[in-house]
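The complex is shown incomplete by one protein chain, all other protein chains being positioned as in the whole.
We call the chains A and B, going by the order they appear; numbering starts again at 1 in every chain.
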Amino acid sequence: MNALRLIFAMLALLLLPSCKSDPTEEVPDAAPAQSAATSSRKNLKVGVLTILTGESASYGKYTKQGIDLAVGEVKSASIDLVYKDTKADPLEAVRVLKELAGEGVPVAIGPFTSTEVRAVAAEAERSKVLLVTSSATADDLSKLGSHVFMMLPPNSKQGSDQALYAHNKLSAKRAAILFRENPYGQTLRKAFFDTFTQAGGTIVADVGFPDGEESFRNRLKQIKEKNPEVVFIPAHDGDTGRILRQAREVNFSATVRFLGADGSMSATTLKLAGDAAEGAVFSNVASVSGTFDAAYKTAYSEEPNPYAASAYDTLRIIAKLAADGARTSDDFQQRLISLTPFDGATGITKFTQQDKSYWALDKSYRQFEVKNGQFVLIR
Amino acid sequence: MLSAQHGIDWLHLTLLTAAQGLLLHEVGLTSFGLAAMLLTGAYAFGFLAMGTVGIASVLLGVLVVVLLSSMVALRVQGDVFAVITLAFCQILHRVAVGAVDLTGGSLGLGPLHRYDFMATDAGATAIAAACLVVVAAIYRGIGRSMIGVVLGGIRDNELYTRAVGHRTRELQLIAVLGSGLVAALAGALGAGYFGLVTPHMGLLDVSLRALAAAMLARPLWRQGRPMSTLAGYAAAAGVLVLTPPLLRTCLPGVGEAVLRQALFGLALYVLVHPRLAARWMEATHGRA
Partner (left out) sequence: MLGAIVAAIGVAIITWTLLEPMVRQPPLTALIGSLGLGYVFEAVYQAAFGAQPKTYESYPVESGLEFLGTSATRLQIAATTYAVASTCLVALLLRSRSWGHRLRAVAADPELAAAVFAIRQRRLAWVTVLVASVVAAPAAVFHAASHGVSPTTGSEMGLTAFVANIVAGRGRPIGAVLIVILLVIMRSMAITRPLWEIVSIIGSAGVVAFVTKRRRMSTRVRPIVIVGAAMLAFCATLTLRTAIPSLSRGLVVPGSFQDVVPYTFIVIALLVWPQGVLVARRSRVV
């Protein structure tokens, strides 16, 4: 009887008309521009799958800031944004994509990480939700299908660019790689390794570390013994920040240059590394639009962020297609494939099919150096 | 608020809680290793869906893994059994992450080919509910048989039970094996629903969640006959799965994951606190 009582109590809880449920309440502080949009029944729903809570929430914050800035500028009341928190968990990403599909969303921006994109791709195809990710870049996303669009070039291009920068601009002949053993780190590592050796350089150390590792001193000492001129760190911001700090603690020579990738370019890296980050060079797509930079600084009182710029462009493209009459996922797919070159904050966006999926291959990865605690564009 | 996914999570957690409850309340063993069994079942489904191995091999593989780990762990009892199962959980998780060629590494296996109805909410609910009914029937049958009585004897006083001639070690092994297979079934269901398998499914947190639900379920069945029904496990799993999204609608500034974690942490703490646990027992069973 006690079990039955408890079950009845739970059913009563379910039926309680307690608090109103609103899709926009998924986001703690939804942008004001959305509130007006939700009142219209004919608005097109656009999903946003991003990381709103957890260790990687700063990435989701940048994405949201870029999207909210674009919504304010689009001046169209025809889009309803439906934010869903993936928590950087592939299973959660699948869950929330199913929720989006249930709400009749034809197109979604995101997910953020390549692992999540890979996880949701099959469900997205089955549920007819088009995915346009503003940040995922793992090379194997090419195999996912023609319903997946990447707003950035793949990791192999980024890894190659960093290798060529190290060899040509820094004149380095000996390089070491300290990579996170996940798809992001492994694809960047492979691209850097192949390009650097083809250019005539030597990889003197190639060391991996598992997810969740916090102490890198042993690995750094192994690398230090090999006397590299540059150390490439394809990892996430928490890892890179600790690595730079601990590299100073194990007395790496001041002449050794540290290179990172877009996944490390965040305030977390700078906080964890402190002044040990000075001189480190990271690659990312950059904002090339003075207009976007000024608007971003005015709205958020901080320097423009590449993730925000990419998300900004993504929403503007979707809004443009929606204004042209796109309503279903097939409509968006056809119009994205035939998109005339779109001049946005991160450069020209035009999609090219590689294997099965579509990539914006015409963009370039730029180099940012840490100077006085800030990421400064140098190339 | 609540979605079909929460319902499916509820059903899956009920299965896992039943597996944990079989060990905790029938045999008196605390195990942290159910996440490892769940992961085994999930990867078994993954290999089957990818066509890497046939169904017979998959079933045999799961049986071998569960049997071996059960036999090794049952060489010890009490706290030491718990620590060994904890070590198994961590080892299997690390192997799943590290053996990239076999398991796909941190990316896992996927997308998995499966029948369309398995991927829909209605289909996944129906399959999970059917599995629960079967497990409940098996539990009921065992609970009402001599095996159930002997298992209760092992929990209460193993030495006495052995002294009167019952084969306690063998029955413990059967119980641990059964628990592992039910957990593997829950893992396979999860993999079938999501269409992918990741090492995340085998984290220690999963075992602890099942443990919290099993401990919460303790007073919720007819006293002395925990195997007679899964209602207690379902109720406890429901509390842990359904309360966070309900609370979140009233606390929009707080993430659901944060609420879920706080809730099951609180459940673990309250249920072992000597005074608070006694009050919970009184409230659910009435004064003795």
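Note that a contact is a pair of C-beta atoms (placed from the backbone, for glycine too) under 8 Å apart; a residue touches a chain by one contact, two chains touch by 3 or more.
What you see is a predicted model; the values in this text were computed from it and never measured.
One chain is not displayed; in the complete assembly it touches the shown chains A, B.
For the chain left out of this panel, the touching residue among B:Val95, B:Ala129 or B:Leu173 is B:Val95. Only one of B:Val76, B:Leu102, B:Ala130 or B:Val149 touches the chain withheld from this view, namely B:Val76. Considering B:Ala212, B:Leu230 or B:Leu246, the position touching the chain not shown turns out to be B:Ala212 (whole complex).
Mapped onto chain A, contacts with the missing chain fall at residues 53-55, 57-58, 181, 207-210, 213-215, 218-219, 222, 238, 241-242, 245, 248-251, 268, 271-276. The chain not displayed touches chain B at residues 30, 72, 75-76, 78-80, 82-84, 86-88, 90-91, 94-95, 97-98, 100, 105, 159, 162-163, 204, 208, 211-212, 215, 254-255, 258-259, 261-262, 264-275.
Here, only the chains that are shown with their structure count from here on.
Chain B meets chain A in the complex at residues 1-5, 94, 97-98, 105-108, 110-112, 116, 119, 121, 190, 194-196, 198, 200-201, 219-221, 229, 231-232, 234-235, 238-239, 242-243, 246, 249-250, 252-253, 255-258, 284-285.
Only residues 2-4, 6-7, 10, 13-14, 18-21, 25, 28, 52-54, 85, 87, 89-91, 94-95, 98-99, 102, 115, 118-119, 121-123, 126, 181-183, 210-211 of chain A touch chain B when the two sit together in their complex.
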